[in-house]
Structure formats: structure tokens, C-alpha cells
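What you see is the complex with one protein chain gone and the rest in place.
For clarity, chains are labelled A and B in written order, and residue numbers in each chain start from 1.
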Amino acid sequence: MPHLSSSLKFGALIAALMLAPWLGLGSYPLHLIIMALLMGFIYTSWALMGRLGLVSLGHGAFLGIGAYSVVLLWNQYGVPPLAGALLALTVTVVLALVIGYPCFRFKIVGHYFALVTLALAEVVRLVIVATREVTGGSLGLTPKPGLPNEATASLWSFQFSNRVVWFYIVLACWLFSLWVWRKVDQSMLRDALQAISEDEDAAASIGINVTQTKLKITVLSAAMTCFGGVLYAQYQAYVNPDTVSGIAISLQMVFGVIAGGMFVMLGPTFGAVFLLALQEVLRILIGNQIHGLDLLIYGALLVFFIIRMPKGILGSWMERKT
Amino acid sequence: MLELKNINAGYNSFQALFDVSLSVKAGEAVAVIGPNGAGKSTLLRVISRLIEATAGSMQMQGLSYRDLPSHEVVGLGIAQVPEGRRLFPRLSVEDNLKIGAYTPAARAKLQERLDYVYSLFPRMAERRKQLAGTMSGGEQQMCAIGRALMSGPKLLLLDEPSAGLAPVIVQSIFELMHRIRAEGYTVLIVEQNIQQVLKVVDRAYLLEIGKIRASGTAAELLASDEVQKAYLGV
Partner (left out) sequence: MEFFDIFLLEAVLNGLLLGGLLALLSLGLNLIFGVIDVVWISYAELMMVGMYAIYWSHTSLGLPLALAFILGIVGVAALGMAMHWFIIRPVLSAEPINQLLVTGGVLFFLQALATVIFGIDFKNLGVRLPSLMVGDISLSMARLIAFGVAMVAIAATYLFLNRTFAGTAIRAISQDRSIMPLMGVNPERIYLITSAMGGALAGLAACLLVLQYDIHPAIGLSFGPITFLVCVMGGLGNLLGGFVAAFIFAQLISVGGYVYAIEWGYVMAFVFFIAMMFIRPEGILFRRR
């Protein structure tokens, strides 16, 4: 249970954030904050599963389904993205169940589970590339403009030309993910999952339906990630199979959470901020001249981090405080 | 031959051995008896350097070896038959034995040692191609002892050789102990089966909750009040 002082600190943070667009930061910094919150939302969703021992290396699959579904349905059939999101969520939930059920029922855990999810992310990416006539393949896809006349906002097409609007949408979603985290923490679900992650058979013997519990958290995590994909697609107004699906983004998600600290509520968000800051620093220092140098440093840092700071930055920092 | 002085050891925050001192002279057979959880297996693991001793000294034939890496202990002439046999289940009997002679010194005499072990344990010769995991408990124990003998040790450590075996088999295992002694090996046995083991060894130590409570000849210990009351139900 958080102490009053940390609640106050948290409240202050939120208040400061809410004022962010009015601080005269400029368009690009605001964009960075939006991306930080959006990735924070996505990473937190992943961490719901990860912190309880269900390490998925394939959340890129759900992200990609969310992102591509809304854009495709809008472009091909004029389906408003919010409705398209519902469809994407349904597909994601079904997929999570279809993959999750045999995995959990037949005790496919640890390495096996991670590899299966990794393959899932790659399969989704392959499907996107394979259907290139429709999806544009590796070239990516852009949602058709949907702002009638001179409107700057449209709930129907879920497109907003004013970044400030996006800021508040993403902020709300991010806060929602933190709320979900808190709720899971406080619920029976969390205790059950804790018990399961420590000793599955013992948990089963006291009546915890292991499979169902795992499925619940998996579906929740997948659905939220999927919605993150929807937001991403609509905000960026561009999707690409390599950035929203596949191994790369899946691994990045996990790395972000690990770097920030998986067991702390704000850890995944911190990780998102960290990765974003890293990206920006590399971009400024190295620019786009040497193709791939940023990824080189990124990979090296990832390795360094895992070896030196397995609890993540926030996690290690918090450990040192106590 | 083996000399332990004031050995302290444990796991993480849990200390299992407190100032344990014991010695084994060449040609002797010594037992360490005591209840479950006393630290007997820990003691053997320390001797084989599978676990670090946090304090105390360990000497084999006068050579202090407290910092020796675990895989070099065999080179000193110490071989262990671990608790629960721990054969490689999907390797054949012969392959299991061969691994016992992994060190270059032993490998040079591989065929010789193999013949020797087969002559000691003809049943192993019969089953040489069989997968070790498919044998009975008693046969596995035989194989495990054979594997330890393959390295040509001077000191043989046995961790609970009778554990998990049917009484009839236990009998034959202790007969094996006699034969091994007759072959000239120095033996240190950790056992819960007090009556049987005290018939086989010269001396024994009583280990309780990580401390040596008593020591003496086998006869002395068998007759002592402590052992009689606590373990033999007299």
C-alpha cells in the first residue's frame, strides 16, 4: 500500500503531466512525451504478464494486429477505427486464448513459452508481409485522411491534427494502465498468480485454477497491447510490419520493461522513457548517416544491462533505497 | 589420509556444519552417522569441494586443498558415490563407467580399469550395454560404486548407499562394502542405517545438527547410550 507521501508525489506528477501541453515545450518535445506515455502504456501491459513469470517474447503480434486491423478496415471498408479496434480486440483475445490455452494446460512454460510467443510475433509479421497487395507489405501503410473539410478532430475517423488532443488521449490510457496494474495487484488474481509463479502444483492443490488464472492475465495483457497498437497506428498515421510486429518490437518491449524495472508500477514507463531518451541521444549524436549504428549501440547496451543491472534501473535504485 | 579440522560450511544464509573435525587413516573404514538433516551429505560435498567451506582446513595426505576447484579433487585420489546413485540414466552402463575415468591419468588405463570393475562386479559386465536408468536400485548402486572406482581412488566416499533400497538389497550392498575394504580402499561412509554400517566400519562419528557429538570405534558407538536410545530404540 503506498504511503501518503508517495501518493502525493504521484499526484504531483500527474498534475504536472496534465499541464505539459501548456508549458510551451514545442511540438517535437510534446511528441516525445506522447510517445513515452504511449510506449509506457504498452510496456505496462506487457509487464502485467511478465512480472508474474509469464514471459512473452511475442507481444508484437498483438500490437501488430491492433495497428493493422484499424488501418486496413478504415482504408478498405471505411470502418471507423474505434469499431475496428473492437474487432482487433476480439481477434487478439481469441488468439491469446488459442495460444495460451494449450500452453498453460500442458505446462508449456519458461523457454518453451517464450519461443512459441516469439514465433507467433514473427508469423503475424509474415502474414502482414505476405498479404502485401492489401497491406503494402514492408513498405507500410497509411490510414486514409478522414478529417472532413477543415476539421481538426474527428472521433469517427479517430484522427486529430492537434497534438494536444492526442496528448490527453494517450495520458488517459496510460493512467488507465496504471490503474489496471494497481487493481491486479490488489485483487485475488495477483495472489493467485504469485502462488503459481512460485509453485504451480502447490497452487493447484489449494484450488487455484492455474490455467484459467493464467489465461485471464494473458488475455488482459494482450488486449491492452492490442489497443496500444490501435493508438499507435492512429497517432503516427503510419504502420510498418517491422515496427509494429515481429521479434524486434517484441524484444524491445521486454527490454524496456527490464531496463525500467518489472516489479514496480512505474518501472515499465521509466523503461519507455529511458529507451526513448536513448533513441533521441543516439539520433542527435550519430544521426542517420551510418545506418544501423544506433541499433548496434542499443544491442550492446541491452547486453550490458542484462549482465550488470538485472533488476532494471528503477528496480535497482529502489533496492538501494531500502 | 584425510584430515578435516574445524570445518564450517552452509548454504547461503543457512549454516549446516559447525566446527566439524574428523580424520580417516589409510586403510580404515569410517562412518558418519546421524539423523536426517544433520549435515552428513553436506559434509561429503565439502570434502569433494562441491560446496565451499567457510572456515577450517582440509588435508588429503598432508596436502591442504581447501581452495581446489571441485573437478580437481578426483586427482587427489578422492572419489564419491553420490546420494541417490546419480547415474546418467540414458547412458549405458559402460558409458557411465567410462565417465568415471575422465581424468587423463585414469583414461590412460581405461581398459584396465574397466576390466577391473567388471571383475569386481560381474553383473555390470553382463549389463554393460544396458541403459543405466533401466536397472534395479541395487544394480544402479553397484554401477555407481564402480563408476567411482574407475578413477583409481585412494579414498572412497559413499553417501547413503543403502537409501531407497529394499532390505534384501541393503544386505548385499553392505557385503559389497566388505569386498571394497578387502580390495584395499579407504572408505568414508555416510549412513542412516546405523546397525548395518557399524558392522562394516572400524570407527564412526555421530553428527547431529551440524556438530560432532561423539566419536569412537564402531563397537563403542554401538554400545553408547546416546546411540542406543536415540537411534536404536532401546
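Note that a contact is a pair of C-beta atoms (placed from the backbone, for glycine too) under 8 Å apart; a residue touches a chain by one contact, two chains touch by 3 or more.
Keep in mind the model is a prediction, meaning the values are calculated, not measured.
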Touch criterion as defined above, residue of B:9, B:43, B:79 or B:204 at the omitted chain | B:79
Have a look at A:127, A:175, A:237 or A:278 and name the one touching the chain we're not showing.
-> A:127
Could you please point out the chain B residues that touch the chain left off the display?
-> 48-50, 69-75, 79-80, 82, 86, 88-91, 95-96, 98-100, 102-103, 106-107, 147-148, 151
Where chain A meets the chain that is not shown, the residues are 50, 55, 57, 98-99, 102-103, 106, 108, 110-112, 114-116, 118-120, 122-123, 126-127, 129-130, 246-248, 251, 254-255, 258, 290-296, 298-303, 305-307, 310
